[in-house]
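So, subunit A:
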Amino acid sequence: MSKSRSELSIILRGVAKDPLGLIGLIIVGAIVISAIFAAWIVPYDPIGMNIPDRMQGPSWSHWLGTDNLGRDTLSRVIMGGQVALKVALPAVFGAMAIGLTLGMIAGYGPRWLDNLLMLFFDTLRSFPTVMFALAVVALVGPSLQTVVLVVMATSIPTYGRVARTQTLTLRNSEFILAERAMGASMVRILGVHMLPNIIGVLGVLAAMDVPTVIALEAGLSFLGLGVKPPTPSWGALLKDGYALIRQTPWLVVGGGLPIILATLGFTFLGESLRDVVDPKLRKNR
Partner candidate 1 sequence: MSDTLLEIDNLSVDYETERGDLKALRDISFDVQKGEIVGIVGESGCGKSTLISSILRLTAPNTRFRQGEVRFKGDDILTKTERQMRDLRGSDISIVFQDPMQTHNPVLTIGRQLVDIQHRSKATKAQKLDIAAKMLAAVGIPDPQARLKQHPHEFSGGMRQRIAIAMALMSEPDLLIADEPTTALDATLEVQIIERLKDLQSEMNCAILFISHHLGVIAELCDRVVVMYAGAVVESGDVREIFHDPKHPYTRRLIECDPGHIKTRARILPTIPGEVPDLANLPDGCIFRDRCEQATDRCHQVPALEKLKEGHFAACWLNHHEEAAT
Partner candidate 2 sequence: MFIYTVKRFALAGLILIVAVTAMFLMIRAVPGDPVSIMLGPRATPELKASLIAQMALDQPIWKQLLIYYGGLLRGDLGIDVFSGRSVVEIVFQQLPYTLEMITLSVVWSATLGIALGAYAAANPNTMIDRIAAAVSVSFVAAPAFVVALLALLIFAVQLQWFPAIGAGEGFWGRLNHLVLPSFAIGLSWVGYIARLVRASMLEVLGEGHIRTARAFGISERRIIMSYALRIAILPVFTVIGVGMGFLLSSAVFTEIVFARPGIGKLVIDSITTRNYPVVMGTVLVSTGLFVLSTAIADLLNALLDPRARSAK
């Protein structure tokens, strides 16, 4: 455990040395911290209506103005960050875990299983993400869980294919062959020897995937098919702002900028991580 902790600090130090990586780290850190402590730092109740103050432009008391129900935009933006991470993190980690397992099975298992899983990945990938999400939402109805499930399903193939390629490469490497010759069990080979080598690459992919997921959640909420009102989400802010774009345009800015900022932060962090963890990937992606 201490070994992996020191590795993590080496990686973080490498990322911090790169200016873009540092910016990414700061943005992501700010989003995560404000999401964790959202309940304490919001200046107003993000779902509390205050009709007298409705549709106010940005001012000292409401930095980002208020919406048509008098709710403070800044508070909703901060709370929305929490919602975004609540969708993104389980979806990304869930997809990574399932993709990793299936990918390793495909790479290590018999040929027919590999072919079957590859067909599964290809099929899952062949649905345009949003169309697939819309189809599912249409069938089971909108909710936070639906969004998480849909996002997970659509990103499993990416992790699965990368894990499979890595497993196939490692499978024939000398140290694995030596382990097999010494009669190590499959579980031991996959768990002890391959997993640490694959997880780094998948971690980089996951960091790059977070913004896609955040954007998808916001998009579905914007369409009214994501998280249900009055839950504050960046997408819901955009939806409210779009509906009254002439009266409350600051809602569009308040909902749009955090999404762009989060995307920028995770992208910078992911690219920097990739350079530190595996410079070879740079060429392939």
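Points worth noting:
Here is the rule we use: contacts are C-beta pairs under 8 Å (C-beta built on N, C-alpha and C of every residue); 3 or more make two chains touch, one makes a residue touch a chain; residues count from 1.
Basis for inclusion: all candidates are chains of the complex that A comes from, given by their letters.
Given the structure is predicted, the values throughout are model-derived calculations rather than measurements.
Every option in 1 or 2 comes from this complex, but the candidate touching subunit A is 2. Interface residues of subunit A, counted against candidate 2 in their complex, comprise 20, 119, 122-123, 125-132, 134-140, 211, 215, 218-219, 222-223, 225, 238, 241-242, 245-246, 249, 252-253, 256, 259-260, 263-264, 267-268, 271, 282-283.
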